[in-house]
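FYI, not all chains are in this one, though none of them got moved.
Labels for the chains are A, B, C and D, by order of writing; each one numbers its residues from 1.
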Amino acid sequence: MTRLSISGLRKSFGVVDVLKSVDIEVEDNGFLVLLGPSGCGKSTLLNVIAGLERATAGSIRIDDRDITDVEAKDRDIAMVFQSYALYPSMSVARNITFSMEVRGVPRAERRKAAETVAASLQIEHLLDRRPAQLSGGQRQRVAIGRALVRSPKIFLFDEPLSNLDTQLRLETRALIKRLHQRVGATSVYVTHDQSEAMTLATRIAVMAKGEVAQFGTPAEIYARPASVFVARFVGSPPMNFLAGTIVGEGAGRTLQLDGFADIAPVALEATGLPVSPGHAVTVGIRPDRIVIGEGASRDGLRLLATIDLVEETGTDVLVYLKVGGLELIARQPPEARLTPGTSVPILLPVKDLHLFDRETELRIGF
Amino acid sequence: MPADLNPSEMVAARRPATRAMLYVVLGILGLFFLAPLAVMVLTSLRPIEEIRSAGIIGIPQTLTLDAWRAAWSQACIAAVCEGLQPYFRNSLVIAIPATLLSTLLGAINGYALTKFRFPGADAIMVLIILGCFLPLQAVLIPAAQTLSALGLANSIYGLILIYTVYGLPFTTLFFRNYYVGVPSEIVRAAHMDGAGFWRIFFQIMVPISWPIAMVSVVFQFTGIWNEFLFGVSFTTGASQTVTVALNNLVNTTFGVKQYNLDMAASLIAALPVLIVYLFVGRFFVRGLTAGSIKG
Amino acid sequence: MSQSSLRVEPAPHPRGGAGRFGRGRSGLGRHAPAWLAISPSLLAILIFVYGFALWTAYVSLSASRMVPDFALVGLRNYERMWGQDRWLVAAGNLVTFTALYVVVTLAVGLLIAILLDQKVRGETPLRTIFLYPAAVSLIVTGIAWKWLLNPGTGVEAFMRSAGWEGFAFDWIIRSETVIYAIVVAAVWQQAGFVSVLFLAALRGVDGEMVKAARLDGAGPIRTYWSVIIPAIRPAFISAGVLLVAFALKTFDLVVAMTAQGPGYASALPSTFVYDMAFQRNQLGMAAAGAISILVFAAIIVLPYVVWEFRKSDAR
Amino acid sequence: QDNSVSFLHYWTSGGEAAAVAEVRKAFEAQGGVWIDQAVAGGGGDAHDQVLRSRTLAGDAPGAAIPKASDAIEWARAGYIVDLEAVAAENKWDEILPAAFLPTIKLDGRYIAVPLFVHRFDSMWANAKLLADNGLEMPETWAEFNAAADALLAAGITPLAHGGQSWQDEILFEAVAIGVGGAEFFRKAFVELDQDTLRSDTMLAVFDQFRKLRGYVDANFSGRDWNLASAMVANGEAAFQIMGDWAKGEFSAAGLALGQDILCSGAPRDQPGGYAYVVNSLSFFSKQQNNPAASPGQELLAKVLLEPEVQLAANLAKGSVPAVKGLDLSSYDACAIKAAEYLAAADADGTLVPSVQGGTVNIASVRGAVIDTATAFFNSDMSSAEGVETLADALRDATE
């Protein structure tokens, strides 16, 4: 039942401008994931939303109420802190249910709630320990438990799963997702894990240096990154970039790779892209879209590459390719048997290319 | 986790009404604390005749600084009529080294006992803490005999030693209880960086110890400054401490009482301590340990 | 990171041939610096505290009067002391005084610390106001308190002259209540210092934790009570030990305020010990009093301190 | 030749310090080197404490002023030097009142040299108040009670009193001498005779002491003696019973002794009686059992009993000289009166040592009397209980 609107938000620490005009709208029951490089202001944004830091300018509204000046404790927001911020003098159980204690919930009920939450986080055997006696991941789970035990209007999660093992992370992620669906609280979630972002988010905000670089659905952001920054940031391994130039006019426009004059350019159908001849562009392609070997009859840029390095990740193979003076990374299924040092033909299918203005680094088309 | 390092701002009520209440409560407390001071100041400003005739508490009809002047530089203390002023130096040369020494040793002990939890550390701590409770009147004689055996009888070094030792249980207690709150991880990290015991102490612990070090300084300096029992036993004549001199000025049983002088003198004697308090304020900074570890 | 050239040779094994001397896991070597660091203090305390306490204990069993006399008389001094009304009054006062003084000073000190920690304007002058009672010699502030509390000259007279005829505040002149008057002045004297001790601890509280409490819906009072105060518990121990120690040693204040009166209704063990030692030439009994004080201290603080220290405290 | 003497004392306030300065002046004039070591406080408590710690630490002062009873103990412990040569040469036995000798000599040797003599059982009164109410200075306790009752009826506090234990005891002592007489006093407090202590006379003493409790104002508790004096000076109260040092306060208030302020001994129902304290200097040796006096100590001892020194010092302090037969014409009316009483009492054998002054017996006796007096005065103990308590306490104190 909660809509969260942030507009014109600024926050400075002394001379350091950490947030510069952030506008974000999370719909009722929405799940916003914040993505962005380390230090771009994600935690700061959460803190401001929670009311733990005063905004330097701008406003925050929950539904239609302006809460910019409401005290943290009256905002009905639960948060998982990046630093956990557990109460060192309290047992795990009391840490988890402190909010209930504050509300005067009877002891028995609190204990039961603590047990339920702890069980779902697999820390039920630790309920009587102090935070100091826990491992990193266990502490993190206590921090999560403290938020999950509540039913607030808004959940804020600051990299809540970073110290959990894969299995636990998947389970906890599913737990958060289920909880979100059941309780329906609006959530804002900071993560560096792309698959977390993709599976949880209804909306993603990609942040860069205190600003929102792109705001959209996960699919949008993955499929149509608004800038080189977003394109590079979302997707792992990151998108490959090459320099290109537009040649020809109208329907006859083609894209030519710089430094590869001998390569056949690809035709850009009349898509009405706002490009004119000579326009310098950056061409992007995701590693898993690079076809190694004689690709089928697909349309695209065909290059000859040398295999520089092959990295097994277990589930995939990362292939480092050298093409002219460029380096490209391709992701291939694990069966692919590729020998470093050999030359292979590769294809960059035209439908998988992303074009960005070389100057502004903003998306052009496709 | 950009640290807004101010929990008080988080907890402090921001509403004007609440803040007004805050100042009202502080004001009432302040009045309670200031009442005796007011009595002392007012008395010190009245001529003694007026005190004798108009009663001991009262608004001065005549204001005079004579008592202050006398207390500072004219009043006779025993045979010397130079007021309190000659005795400050004596107190300072004892109080400053003893304060610094006991604070430093207390810090070292607190550090060794919390961050190097060797076997028996807790037992030693308890042993040291019990030292807080020793009634000093009872040990005056063995203390005097020991100092004389050490060749320190009647010297300021003896007093420095005594004040340092009897301050140690307290300073150790302060630092120990401050350092238990300092995350041990940072000591471990420094250890990994190759730093030894002393380097960790001076470069890692000392910089985050300001508030408690100031507490210790306030405690020790005040205590030593006002100490009488040992001061009177181990100093004589011109080398007496201010408190002993003050006592000699004020604490007469059969002589004529000069309350205005007494009050002025004791206020003057307290001035260096007040200066320490004001100076120490700058070190009560927040968040010295912030950002060191997560969780 | 171009500093591979800076590599230092690893230190040789501190104990020479590994394992030759077995594998003592609690070997002194590992803790040598810590031991070394505390040893001067420890030595000094062993001599000046425990050595002297033993001396006192011995004297308490001896026939010493004006000068130490090492003829033992068993528990005679203790018997005589506990047979004296003056000591019984003093001991009773000590219990009342310690309890009230410690609790009230902790409460007032904490209140002041919390108020001062609210980003108040003029924190330093305020802190100095609260501290100054400790700075001014008790010989004289005791006099000021005596006047203030005396119904003929102080608060009572003031209130009555201001028109409140029925106002009564005469604790200091009544035997049953005089100890409360002493408590008032004693609290006044030390509350400022205790507040500074708490303030130092508050300044070290983790801000993130406080934020978490706010989000958990805790108001300021709740946050202090459940989160911040538990976090500064070590400071309570410091303050508690300090106050108990001060309670046991309170001396000047009583001498200056009431001269132990009315009668000896406000005598304390410390004044008793002093009188016996230096006025009445009963060194043996003074020592017995001192040892009784130590035992009293041990009874009230030892269990707590031991319990506190045995719990693991490192974060 | 070592002519220096370090002198530990607690005579720090105006008149006292001036008196000490007179001694010093004379001493230095004769080649002495004076090292002043003053320690004020608590009627000598701090002095006693310092003396104790320093002597036991092997650093005794050359001279100090222990109470007579303490001086005896110091002498027994072997810390007092031998002054027989000086005493013999200057005929101390002859120039000092015979009554003093037992308290300053031990086994025939001088252990203390008397300097000041104070009277403890003095009474002071506001002349104007008495006159206004048609009263005279009372001579007996009955007269005192009658005067006090009259004053009470007139709404005047009869007796100014400071409720500190030592002041309570001074009052008690004055009553004991006044009601019981010198002989009774000596038997009770010097000889600690249990029969005397439990006698009906003692009961009467406590009865009178209890009566005095009714004559003090409500807020007497904890009051300094000088504030009680101020009450007399300001006309808020009529009488004060206090040692003769009180006159310093009255003089300082600009009142004329003998005119504005009347002085006399405390009322007495028996003839004679005078509770004195002698302030004497004892000379210490740094090493135990080494009685050789230093030249400085001998010089100072000699100087102390020189008539000019005695006169000048006692004039400054407000006390009377210990040496007999000096010309006191420069002294104030009250002092002259006191000296006359002293001579008379010495002559008729009614000179008694004050308990408070520590001239009697061992220190624990003094403590026991103080404890009982103050406990009685500040409670509603019956006189019978008071007698019982006192007798028991004194029995235990000598154990």
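To be clear about the criterion, contacts are C-beta pairs under 8 Å (C-beta built on N, C-alpha and C of every residue); 3 or more make two chains touch, one makes a residue touch a chain.
Predicted model, so just to flag it, every value in this text is computed and none were measured.
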item	value
Formula for the entire assembly, written in the chain labels shown	A x2, B x1, C x1, D x1
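Everything below uses one rule, namely that only the chains that are shown with their structure count from here on.
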item	value
Between subunit C and subunit D, centroid-to-centroid distance (C-alpha), Å	39
Whole-Å gap between the CA centroids of subunit B and subunit C	14
Touching two or more other chains - residue numbers and ranges from subunit C	68, 153, 206, 208-209, 211, 214, 231, 274, 277-278, 314-315
Residue numbers of subunit B (touch at least two other chains)	1, 4, 10, 56, 140-141, 143, 228, 247, 250-251
Pairs of chains in contact (touch as defined earlier), listed by label	A-B, A-C, B-C, B-D, C-D
Subunit A contact footprint on subunit C (complex, rising order)	206, 208-209, 211-219, 222, 226-227, 230-231, 233, 312, 314-315
Residue numbers on subunit A that touch subunit C, as the complex places them	47, 50-52, 71-73, 76-79, 81, 83, 85-90, 98-99, 101-103, 132, 146, 150
Subunit C-touching residues of subunit D, taken from the complex the two chains share	42, 45, 48-49, 52, 56, 69-70, 73-74, 77, 163-166, 168, 217-223, 362-364, 366-367, 371, 374-375, 377-379, 396, 399
